[in-house]
Structure formats: C-alpha cells, structure tokens
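Complex shown without one protein chain; remaining protein chains in place.
Per-chain numbering from 1; labels A and B assigned in written order.
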Amino acid sequence: MITLKNVTKSFDNKAVLSDIDLEIKNGSVYGIAGSNGAGKSTLLRLIAGIYKPDKGEITADKAPVWENPAVKGRIAFVPEEPYFPSVVSIKSSAESYKLLYPSFDFDKCLTLAMDSGLDYRKPVSSFSKGMKRQAALILALSQNADYLFFDETFDGLDPVMRTRFKNLINEEVISRGATAVVTSHSLRELEDVCDELVILHNGSVVYENAVDMIKSSYFKVQIAYDGPKREEDFEGLEILDKSKNNSVFELIIKGGRAEVTEKLRATEPALLDIMPLSLEEFFVYELKTQGYTAEPVKGGLR
Amino acid sequence: MKKNIWSKGLYLEGLRRLRGLMITFSALTIVFVVAFSVILRIVGGLYGRGTSGLYLTWPYLIFVFIGAPAFAFKTFSFLNKRGSSDFFHALPYTRSCIFLSLLTSLITGIAAVTAISGAAIFTAYAFSGAGADTVREVAIFTFCSFVSSLFTASIVVLSSSVSGSVFTELVLSGVILIFPQVITYVFNNFVYSSVYTASGGGQYNLAGSMNVPDFNNLPLRLFLSYVGGSAEDMTEPFPLIYSAVVCVLYLVGAYLLFRFRKSETAERSAPSLKVQAVFRVILACAFSFIGTLELIRGIIDGSYVYNYLPTVIILYTIAAIAYFIFELISTKGKRNIFKALPVFGIVIALNIAFAGLFYGVHSYEYSFGTKPEQVNSITVYAYNSYSGSVKSLTDTAYCACLREGYKINGEDTVNDICNNIAYANEHGSRSSAGNYMRFNIKSGPMTKQRSLNILTSLETKIKAEIKQSEKYKKYLKLIPSQIEDKDPYEFVGISLNEKDVKKNAYGYEKIEKVLYALRAEVKDADADEWESYLKSNGAENDVYVQYYTSFGYLKIPLSETYTPNAYSAAMEALEKN
Partner (left out) sequence: MYQIDLLSRVPIYEQIITQTKKLIAAGVLKPGEALPSVRSLSMSLHANPNTVARAFTELDREGVICTVQGKGCFVTEAAKQIIKKKSKERLSDVSALCRELIAAGITKDEIIAEINKINTDAQKKGEN
C-alpha cells in the first residue's frame, strides 16, 4: 500500500500539490484524473520517488520511497513521453534495463515485444507514437515491479492498442497482484481501466472512491409534474445540482438507486427518468462544485 | 553498504553510453598519429618535435578541451531532459550511488582513451627510434593530459550538477574553466605591477612565495605549452598538484550538488530562481571584475583616463550584455529581462567590494616593508645578475654573503632600506646607478620580497655591516677549489700569473697544490690582517691565484713573506713550465 501524508510540493514557490492525503491499496488499478495543471504528473513522480516532497511523507508498505533503493526497485514508471535508455532497439534498451534493474526479466521483455508484433531489433526512432508507448510499457512491465505508474499512457491510443495495453496491465494485476496507477486528463480514458478513481483539482484531492461506486450512487434524473411542483417533495434526497428546462427538472442526486427511485415515485411525477451518471458527467459536476466550470465565462471560453 | 554507493550495473550502463565517444576519440587519435607519422617520415627531419611541443601528442590537446568535456557532458546529459532525468531518478539507486557509479564510468572512459592514445603515440615514437628524452616527454604529456582531462571533465560535471539546460551548462563550464585563473592572474599582476619594488624581479604570488607558475590551471598550461611554450613547463609539480586538488574539489562540489539537486531542474536553467540569479551574477562578474581591476589600477597609477577607460567600458558592456542575454536565452522569456534587473545591483555591489579588495591588497603590498616599526627583520640578497665591480676577494666575500642572504641588524640600515622602498614605490626607482638588491622582509606573519636599485650610500652601510660579520670573515678566508661545484664562487678557471690566464694551463694537480698550501696558510691567519693583506695587493713578481667567477674575476696575491708555501708552489709550477 502506498500512503501519502500531508504531501506538499511547490515549483518556484507555486504550490502544485498541497496537503495531499491518499492511500493506494495494493492490487488495484488507480486512476488519477484532473484538469490540466492539477498536479497529476507531479503526484505520480512523487510516489515514484523521482521528486522529493517539500513536506509530508510518502511510503510504500510503510517504507519511505525517497532515496530508498529497496522500494524503488519495486516501482516501474512510464512517463508521458516514452524514454528509452538506448534508441538503437528495444533489445538494446532491455540490456540497459537488465543492468539497472536487478528484477528485470529479459526474456519476458522480448516475448512481450514479439507478442505485440514489435521488432525488438529495429531502431526505436522508426516506431510510431503508439508503438513507442507500447515499447516503453513492455520494458516497464518486464521489470516485474509491484507498483506500475503510467503517466497519461492511455491518452490518445487507438482502440486496438488500448485494449492490448489494458490486458497487459490486467495480466500484471491478476498474476502478480501488482498495483497500477494511471493518470489522465480525461475520465473517459480511465473509466474502463481503473477500479479506483482519484480526482485532483488545483493540487488537492477532490474525490476518491471506487469507479463502480460513482456509477451506482450518482444519478441524473429528469422529472416533471402535472401540477405545480412541491419543494418539500425532494426532501431527504441529496441533490447536488438542479436545473429547470420548461417544466422539466434536471437533478443530480446522490444515493442508492432503489432508495432514490422509491422516493421520487412517491412524488407522483408525470415524467420520471433515472439514469446513472457517466463518469464524465460526474467529473464535470464534481469540479463544478469546486468552481471549475465548462460553461463559458464572461468574454469567452475558458 | 557497498551497494548504496556504487553499482556495477550503473557503471556498465555509464560505459555503454560512452562507448560511441570512446571509439570516436580513440579512432581519431590513431588516425592522426598514423597520418602524421607518415607525413613526418616523408617530409623528414621534423619527426621528433617542433617548436610547439611534440607533434604527435597534439590529439591530447583536443581530448582535453573537447573529448573529456564531451565525455562528462554525455555521462550526465540525462539531467538535461525531463524523460531521461525521470528515468535515472526513478532507478533503484541512491543519488550517491548514481553519481559515484557514473563518475567512475567517466573516469574509466577518459583513462581508456588516454591509454589508447598514449599507446599509439608511444608506438609511433618507438618506430621512429626516438631517444629517452622524447619518451620521457611523451610520458609527462600523457600524464598531464590525463589530469587535465579529468580537470576539464570535472568542471562539466560540476555545472551539470547545478543546471538542467545545455546552454547554461556550457556557459558555466566556460566560466569555471577560464575565469578564476584569469581573474587571479590579472589581480596578481595588477597588484604587483603597481607596487614598484614588488614588480621588479620576476613573478610573485600573493602568498609571497616565488617560483609559483602564473598559470596553475593545468589545461591552460597545456594549451599554452602547445601554442607557444615548451614541453618542459609541464614538469612543474605545483600546477599538477594544484589542478589535481581543484579537480577533486570540483568533484566533491558536484557530488554534493548532485545529491541535493532537485530532479525537477531538468530542462530548466537552474533549480530555483535564486540559483538562476547566482548564475547571472557569476557570469556578469567574470567580465566586469577584469574591468573593475583595470579601472582601479588606472586610478591608483594615475594613468590618463583615455588609457584605461575604453577597456573598462568595453568590459562593463560585455558584462551587462552577457547578464541579460544569458537570462534571455536560458529562460526563453523576454519578461525575465526586467525581472532580472534588480539583481544587477548585486553585480555592481560585488564589483565595488572587489574593487575594495583590490585596493586593500594593493595598499597592503604598497606599504609592506616601508614602516621600520612594523618590520621584524630584513634579509638582503644580491641578484643573480649582480655585476658589481668585483676585483678582489674582499668584494667576492661580500658578494657571497649577499648571495646567501644577509640578515640586517643595524636599526639605522633597516630604516634606510624601508625609506628606500617607500620612496621607490612612490617615485619609481631611486637610483639607476646603484646595485640591484633584493630584500626578504618579514613583517608580522608574512615574508615578502622587495627589490630595487639602492643608493650607493645605502650599499656602503650594508657593506659596512656585512664586513663586521662572521659570515664575511668565513668567506674571506675560503679558498675555493678549482672545480665547479656548489661553492658560491662558481668559478670557472684558474691561472697563475696575470699574463697567462688560460684554463688549466699548468695542470690540475699543480694548481691544486698551490691552493692546498694557500688554504693551510690562510686558515690560521687573522681575518683582519688577511683582509688588509688582500687590499695591499702586495704580490711579489706579480704572482696571483686568479679566479674567474660569474661576478667577474678575482685574484689572490701570493707573497714570499705572507704566503710562503703557496708562493713557492706557484713558482715551482711556473718554473717547470
């Protein structure tokens, strides 16, 4: 388990992350979503032991990560822009990895490359963007690390590549109980990959829960009445957002599906439509409550 | 424990990264050596060495100034890109381990190329049938090149550790390589050139010791030695030790900076805005300090303004341009130029402080040895080139005392010397006619050397004091041997009879017999009596023992009454001839 306690990080006196408390459970796939500049990459680099926190502590299974080779040997980090220790070929890079990571599995790397249809003797520079990412992923996975960190690795991949990536990571999670953390600026990239979700905004954790929990406890409701609507009808419901179009109310409600349905039916609506909230919608509503909005602000688009 | 400070895997990875450069530079050297050997063989005659050092060792110079820095740059270039920086900082090794492992790869790489180059050069010279001297010279150059390579590499390692951009790294490396040496050289030179009595004899070091080379920085010496000097310069031990020590200090500094370096510095000029300001200030100071030195020296010396002001203005302009252009290029932001403006005040303040430092050191040197009450002791020396009118042994003994150094006791003499120095510092030479003398003046903890042409009246005083001394009497009665040795007389020949002064005209043994007799006779003689005898010049039949020394020549009269044995031995030698 990776634990962050009061972690703060600033660049040039500007706080990028402030007072982050987070627990990343072993064996799960964490998604870290957030707007641009929310501090996702910084957070990932902190838990990978690349950056040193200004304040607070980061531990993996109770051992500090910073300057701790024993912990860092269990971490694999795939940056947004893939980096290869050698551009000559995947094989040459793998030789470097073999020298640098005691746990690196050379044969696994070559096998994975072959299975993915990558020629491990070809120069990495001749690869397409997706192939480069795939090569970086394969090298990282061959470290046999317990913690896998991916910085925007899924963003902008084609569906075939995405599926391949997901399966590669899932395989690590199933076979070795690995823990993965994936960042993205788009929830759509994360929702089918992760089982846990962290939303970062302005350097703070805004939300943290299981992905399925969101889908089964937030609902988008369209409701309309024949007569005038009585305000007290919605009492006892946790309404996050409310808007009215003609006579139709649009509500975002938090709660169990059965309970919400029952309560709303009791108000005898003329129209009732209950839909689980998509993650994207959830993201927008959640950030809206934090003052970050997709609506045009005075004078133009944000 | 060992695992935490060094890793074989990292070391090998470091070498893997250097492989390409190692092959390139080794190949370049071999191609150069082979090609040049062939050319020299065809041209002929030039094979051994030219005026610019050993031809075949030229690749060393290229390696010191291009190869080794490139090696260091390549080894630590990962710090300049975010991707590579993240990769290395994510590795399961401590910072110490990463630095030390890669440093050992770097040193191995440099050593390997030096060894391969050395082997190629030695082989080439072996085929040419070069002599032992050449082999020795090549060996010295190989060793100096290795140390110099480590020196230049360490500078790049240091600037890599503190910066995250190639541009800043190059600028810092250049500044660190050249400016400390140039500024101390100019500082030293200016101090002594404006203190008249200090500037006379050769170069001085601030520590007050002589014979410390001007350019202690080994790579610069190597450069100068190739471009204009002789290879022999490289045998000086001081620059080698100095450079080795500085190199180690740079590496220790680099290690500490690396250990505490923020990994997010990659692709940024400096780890923080403050450090970036420090870089700018250092760069501006590098140029402006020389301008300030020129300015304050001009003022101290009272030179005409137009003699020094153009140089000062040019250097100040360069400093200001460097300051702002550096900021513009390294941070890629035009707005930063305005933000950088306030810190320029620090550059000005540092220049004022530097001017103050120069003025302080100058004043100290200027007044050193001019106040008798502050002087602990003065030892007077004659110059090597002392060419006073030495005609008799009395003068020679005096000279011998001066050459060995004579500690002045007379308070009056000390006062006189101090006044002479003060006067000379203020007005330049006091007398162009007097003899050139050197004084080692001890004042407080410092011993410094001053030299000037002294007035005849002062020399008379010094001479009078010396003639009273035991040392003088000892030298007076010393009859030197005819063979050149360490004897202060350094004589080169002997002759009997002024008319025949050819060297060894009478044979070694016969003259030795005369000297032997003379020595025995002088040994028990009263010093004053002997001196007055020498002065009387009362030789019978013009028989003299005559020496030729580096001061001139001297003759010892022989007489039947005062030196009967020597006289008869001399007569015997003369008769038999």
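Convention: a contact is a pair of C-beta atoms (placed from the backbone, for glycine too) under 8 Å apart; a residue touches a chain by one contact, two chains touch by 3 or more.
Everything quoted here is computed from the prediction, not taken from an experiment.
The chain we do not see here touches A in the full complex. Screening A:57, A:212, A:238 or A:259 against the full complex identifies A:212 as the residue touching the chain left out. Between the chain not shown and the residues A:5, A:98, A:166 or A:185, the one that touches is A:166.
Counting over the whole complex, chain A has residues 27-29, 163, 166-167, 170-171, 173-175, 188, 191-195, 211-212, 215-216, 265, 270, 275-278 touching the chain that is not drawn.
Heads up, the rule we're going with is that only the chains that are shown with their structure count from here on.
The touching residues of chain A, when paired with chain B in their complex, are 11-12, 45, 48-52, 67, 69-73, 75, 77, 79, 81-83, 85-86, 95-96, 98-102. Of all residues in chain B, only 3-4, 9-10, 12-13, 16, 81-84, 86-87, 89-95, 97, 262-264, 272-273 touch chain A in the complex they form.
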